[in-house]
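Yeah, one chain of the complex is gone here, protein chain that is, but the others are all in their spots.
Let's turn to subunit A:
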Amino acid sequence: MTTQLLVTVIDDDESVRESLPDLLKELGYAAQAFSSAEEFLASEIVEQTRCLILDIAMPGMTGPELHRELMRRNNNIPVIFVTAQGDESTRPKMLEQGAADCLSKPFSDAALLAALTVAFGVN
């Protein structure tokens, strides 16, 4: 049996934490969800995570901050940012920062799939 790749979702919103992991599972991935970056970092699955789906704006450590922190730790986990706000300048900025993709909520499953492909494709 192939080990499913772990995709970790970090979002302070409950609906996202509820719904996204299920979709990811349907897409064939393993999924975990945390409500904050700090929680994730404090957890044991940092190393196991093969891809992060990060909300940009979160109280405390934001998504980009977590990304920078991980890179500082030389943990180059591919990151897909998702955001409920922001304008057309957000995505380029995130990509520049090294994200695999940046999606605006609400996003379709097709969009998610494409982003995941990029993220794992990079690898």
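Everything below uses one rule, namely that a residue touches a chain if its C-beta (ideal position, glycine included) is under 8 Å from a C-beta of that chain, and two chains touch if they have at least 3 such contacts; residues count from 1.
The rule is short, and it goes like this: contacts and distances are computed from a predicted model.
Looking at the choices "histidine kinase", "Murein L,D-transpeptidase", "PBS lyase" or "B(O/a)3-type cytochrome-c oxidase subunit 1", the name in the UniProt record of the chain not drawn here is "histidine kinase". Touch with the hidden chain on the side of subunit A covers residues 12-16, 18-20, 22-23, 26-27, 57-60, 82, 84-85, 104-109, 112.
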